[in-house]
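First comes the structure, then the notes that go with it.
Apart from one protein chain that is not included, each protein chain of the complex appears where it belongs.
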Amino acid sequence: MFFKPNFLLLDYAIRSLMRRFGKSFFIFFILSLLIFVLASVLMIADAIKLELNTTLKTLPQITLQRFIAGKQSDVPLERVEALLDIEGISAVTPRVWGYYYFKPAGVNFSIVGIDAYEEQYSATLSTLTQRFDIKLLEKENGMIIGEGVQKILSENYYTEFFNFITSEGKWQRVHIAGVFHSDLALESNDLIILPKKLAYAIFGMDKSKATDIIVKVANVKEIPTIVQKINERYPDMRAITQDDIRVSYQNIFDYKSGFFLALFSICAFAFFIIIYDKTSGLSSEEKKEIGILKAIGWSSDDILKEKFYESFTLSLSAFFVGITCSLFYVYALQASFLRNLFMGYSALKPSFALPFSVDVSMLILLFLLSVPIYIAATLIPAWRASTLDADEVMR
Amino acid sequence: MIVLHEVCKQFMQGDEEAHALKKVSLEIKKGECVVLKGSSGSGKSTLLSLIAGLMQPSSGTISVEGKEISKLPESFSAQLRREKIGFIFQKFHLIPYLSALENVIAPLIPENLPVRILEEKAKIAMEQCGIAHKAKMRVNRLSGGEQQRVAIARALVNNPSIILADEPTANLDETLSRELIASLEALKHSGVTLLIATHDPLFFELPFVDRIIEIKNGEMIL
Partner (left out) sequence: MSLTPEIIALLTLDTIFLFFGVIAFFLSFRLALYWNNDASTPLQYSLTKQSYLVATIIKYIFMLKLPLFLFFIYTCDKLSNIIAGAMCASGVVNSVDFGLYLTLFKLFNLYLFGFWLLLHYADMRCEKLPYTRLKFILFVAFSFPLFVEIGLEIAFFVSLNISKIVSCCGTLFSAASSSYISLLFVVDELLWVGLFYGFFAMSLLAFWLKHNVLILFSNAMFLIFAIIALIVFFSPYVYELPTHRCPFCLLQKDYYYVGYLLYTLLFLGTFYGMGGAMLSLISKEKMRFSKLSVGFNTLYVVIISLYPIVYFIRNGVWL
């Protein structure tokens, strides 16, 4: 009942693993690889989730979009004042933003129009407005661009200014007044910020309308009731809350990692059949060894223990190697390649650092998915070996 | 104390039953030294294996140190083998990829004692057999005689009260054989029960041998 480790037996087990180096190494390698892939995927998913959650906190509490005939369309600005009448709403900001397709590079830029006199609705924007003089932008038709945008523009020889093509086909020349570094990188790398006036011009939008409306509330708990009130007054408006976004992201991630894990299980299953096969085929040398050990006083139980030590050390070391490699791969190499599985490939976006997020529970989870399963696969072969008859193999 | 009562052992050879032992009854007292002689194939090794509990008799009973070894659960018979019986095998049965020292220690591993104590024990046994100087050598690099001595040291390592020796001198030259016999004599004087299966004539006129039993075609000749 009380387990007392036998280090001599452990030593014996390790050396018998070493003796069958080819076979042990093959199993060790594949097992480490499986654990590595599994650990990397879980770590990436967790890190992205964490990054998203921090980003989500900076997102507006309620975003209002107007839908006409099922298509999103611009919101008349009169509604801004009207919305302020609803109790519980502390601020309402109309937004002008959209995507600009830059044909030569085949990419979309996000364009956000800002107004110097308005309260900025996101932390990113307010730091930007503090760092750059927005009024100056308005005066001299300037814009501030993200690093990714700057890179692409300079590749196309736009270093001082850029000519937008408006919806009427005219050129709109805008100065590059500044470049911001993307510390909060997930959203801001492809961003262009310019005065609302210019945004209206580039998009060809009606100046009495906005793309959508951001609502800030005084008390977070009142969000559902406020959404209900808005829906009553403007049935054509759809409200998206922070929570909606969080849940949908969460579901996508769980779904993706679940899907991956299901695939992984199939691989693992195939692998364990191989292990079963490899460990159940004993060479005549091994059989003889077991016979000798039994003849000199080992019991079946001791042989079984030895086999258990073997598979435990093998799988545990594979576990550690796999985890270490994936820590290195995910956080030092930033998981190049695998992260696209979760992010969707985009030329501009994959440039943020994965935040470190490994907790004990994930290690326990990975342990449970590797070591016990490996031991299960070797259980019956080990039992078979342990019950060999001494006299039969010793002839 | 070893008691055999009407022990039979059959083997299946193809479809036929081969009788390796036929109704063997035998009693060896504590501290006795018995030599078992007989031609090749007469059943000597089979008899020793049965006494050590390495195989089950087809019928009859075998008791060792008051315990019926063939009825004992496997873990107990293993323990008995480990603690009470030293077996010197005809073909040595050393584990080829381990060193001499490790081979001698091997029987003790399940007891989970500190390494230091085990190495001490092994050293003593190896010095007794004059093989201590080769302790670190892998056994498959040793000569036949050296291997034999490692096998004997392994049998002695746990201070057994019974030694079963199957052709212990088969690979030794005359001087080494006499050394071995001397150490067997010392064991006999320290009260160990000895059962030696051999056809080496050296054993047939030793003063310390109490009895010589001949076995022929699986039957004892009195």
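Think of it as A and B in the order they're written, each chain with its own count starting at 1.
Basically, a contact is a pair of C-beta atoms (placed from the backbone, for glycine too) under 8 Å apart; a residue touches a chain by one contact, two chains touch by 3 or more.
In this text, all values refer to a predicted model and were calculated from it rather than measured experimentally.
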| item | value |
| --- | --- |
| Missing chain: touched chains present in the view | A, B |
| Chain not shown: contacting residue from A:Leu42, A:Ile145, A:Ile226 or A:Ile323 | A:Leu42 |
| Full-complex contact with the absent chain, from A:Leu261, A:Leu327 or A:Leu354 | A:Leu261 |
| Absent-chain contact - pick from A:Met18, A:Leu84 or A:Ala376 | A:Ala376 |
| Subunit A residues touching the omitted chain (full complex) | 1, 42, 250, 254-255, 257-259, 261-262, 265, 300-301, 304, 361, 364-365, 368-369, 372-373, 375-376, 379-380, 382-383, 386-387 |
| Residues of subunit B (touch criterion as defined above) contacting the omitted chain | 56, 67, 70-76 |
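Definition applied: only the chains that are shown with their structure count from here on.
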| item | value |
| --- | --- |
| For subunit A paired with subunit B, centre-to-centre distance based on mean C-alpha positions, whole Å | 66 |
| Residue ranges of subunit A touching subunit B (in the complex, touch as defined) | 4, 6-9, 12, 19, 289, 291-302, 389-391, 394 |
| Residues of subunit B defined as touching subunit A within the complex | 49, 52, 54-55, 74-75, 78-79, 81-83, 87, 89, 91, 93-95, 97, 105-107, 109-110, 112, 115, 118, 154, 158 |
